[in-house]
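This report refers to the structure that appears directly beneath it.
Left out: one protein chain. Kept in place: all the others.
Chain lettering (A, B and C) follows the sequence in which the chains are written, and residue indices restart at 1 in each chain.
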């Protein structure tokens, strides 16, 4: 049986590169040879044991590659085509998918409903930090890369671009809205870009790291606030003349950023939550106007599926957006353990790493 | 100066009927002679000092009456017409109103944004538990009562019908949705009716009082759950085959009901919050799927304005809905102190009282 | 090779019952043994040659039956289960599906976009007026019939209930809307019911046949207008006090009904078009306010997929709606030619026929 290299979680705290069999291809699957992938903040949660997955699992959910082999029932593709898939790989045929909630697709559960059911790669099945990855429900997920786009240009599409933009879209941003984005890590930066693309007139970026605030400014934030120096709530209320913001996007997953978002919201405004939380959240009574503020709180899991990927790549192809600057470091798959070390310690101003087998 | 009787908050714990001058009519105002009004749960909060208003204020925000006098700039009405207004009396011309958030209209604040700014009657200006009430921005608020409808038939429109229905509407209920309504007091009953009118296939009512569950059944709940006997979360998950509900409506204002709503929500589902809370709220991590469940939490303050009232009355006129059974007791204005006693102690199965000067 | 009986279009004007091989089951398919089906107005268009399909095709797109055999890749079902599928059988995995336009799914076309691509049964592949039908993309389409519901109770779900309700949903009906439905054939009756379920305060049904107007009244129309006796536009403007309707639903497919809808629309109102037209349409300048009326015209092709079917059946199971009265005649499959004759000539007050092999 042919072998491949894969980044495997052996135990909390340990991801190692090891050999694994190249998987068999079922009738609805596609085997994709990875040409570039990356590491996500969620992978670091897995590494640290904060988010549990089964020992032995291959990690990674951001694949760029080439179709190596197609399942017997897969139509519409041919081997050798360059493709990406989303981090979320909906089946298309579940009740969740057919009800407009593709990310919540969960094939194995009764009636097809289970939170995060749509996130399979590197979560419930082997992921793509490997030489090969098996993509389930290939016809719903393989998105061809337009000619002329490099691997690195589309590397953010599967997860952070889809998630960050999704936060802006779920908020229902309207032309002329003022938007605050709490935290300017990779997801937050994509939310900043997404808010502008959705028509915000003013985007305010908040973070504690000067490097990230600098990049936020380069990527389109109109104002940046260093929350290690000033109270971002006070500063945002000052910037908006006491009015507050129409939309606040949470992009870190902490009580502090969640609460900051709620406190700067105008009556009738929307908090769009993207972070992965690790504790219960508190909604302060006053920030919620005792329930009478016509507020909305929406959470968004990364939208996936091939149509989503097609749309995101089309925005890169037409130069609406360029996230190339987010790839700050490059590693060979053989050195992925070093990449995890750098990324998890956020050394050297790292934003995203490119991993190539 | 002519005098009238009015129910006045003299201090926390004390609402008394006393004389007050009949107010002068400004250019945009209308003076309405009250023919029927009622007491709201919020008024009881005011009485108990849980929601602070200025001592000396006339309480009440659910007016049915007759136009006594119109302001000099008011067009389109004539004296003697039967009218209601919403509990919320938007100006129509504020930025909040023009941005689609009429309930959050707040004329006095900078840029027109302030939570609950639209609730003026019996909150920031004199209310309608009196012989006369002055309606601000009359042209946006006076809604003529269709011929053939009695005062009691339209008495629920200004607040609880608009609020309860609003909870169903804000949730974006779709044909075939399963909806749980936590608490079956007046607002919750209206939410139950509203959920059905919006197309829910199944409405599950939850309360601790057998009387209210009985009425919930009469008003259209398909299932009722006595939360003093069984765990409503378990019961709802059982009823839905483990799937959870598409929409859960919170109609009481407590952590327990808020949390119950969140726990029965399917991934991608919506919690519609109507209650007035008195403490911070906690979002349990698991119930919120760590932020990855594509959940929405929306809060709704009673929609007001004459068009809203026109629509609600049209549904009564066409017999789509009959809330007459909710008026369980009747009092003269002279006896309003007794009415407050009965209503605040929830004696004798009281749902709503009708007060007539 | 095993044979079955099937209603086959041999040439325009001729549908005959003849033998055909029972089809082979591909990996994504399911073979369903039909227990009840019906004839649609569209089938009559096919019969008359007004809508062209390939000679030799089995007609019919409204299946109720039992799973006879499942494709090798189909999971989540077992043979012997009672199921329906929609008239439209989306794949789930096309770009159209993943973009929220399942009815426009068209697997064979480039990029997956082609009008009506989602309608396959009895259009581009063999249909269900037969002893057996092959359902493509079975996992997206097989919807289990809840215990306790008869075949006839769910017989309207695949097409006319989904279409009629879809017309009400696409129009974005809000609580308190006034809705006119032009034509009260099977689709129009379902639109009448759907408009009420979506919260319309007043539904006005228009038709030329007294029988249909009588049924419209029974099924919930508040007013009915006999357009053979009075001008429906004038009558609707009179009924609405000159205001016009919020939503007008076209349910026949003619210039006259389309234009009537547009003429009774208030500024800002929505025309929801369900009919299958056979000629170009004219938008009169005045009815369209020269393009300045903030009008919307939306057309809706029958929504399909198993989740849609699940929702529709849930509304029948909870007794929100009962379309049983629409089955006016019953035939054996052996007599389907007689059924076509009766139905196409609209004899004996026929609304829908039930066909049982």
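By our rule, a contact is a pair of C-beta atoms (placed from the backbone, for glycine too) under 8 Å apart; a residue touches a chain by one contact, two chains touch by 3 or more.
Note that the structure is predicted; figures quoted are calculated from it, not measured.
Here the missing chain is touched by one residue of C:23, C:188, C:205 or C:275, and it is C:275.
Among A:212, A:266, A:310 or A:352, only A:310 touches the chain that is left out of the view.
The chain that is not drawn here is touched, among residues A:69, A:174 or A:208, by A:174. The omitted chain makes contact with just one of the residues C:267, C:324 or C:349: C:267.
Against the chain not displayed here, chain C makes contact via residues 96, 99-101, 103-104, 109-111, 113-117, 119, 241-244, 253, 266-268, 273-285, 288-301. Where chain B meets the chain that is not shown, the touching residues are 26-28, 72-73, 75-76, 90-95, 97-100, 102, 107, 137, 139-140, 305-308, 310.
Even with one chain removed from view, chain A keeps its contact list with that chain: residues 165, 169, 174-178, 194, 196-199, 201-202, 222, 310-312, 314-315, 317-318, 320.
Following the convention adopted for this analysis, only the chains that are shown with their structure count from here on.
Annotation for chain B: no residues touch 2 or more other chains.
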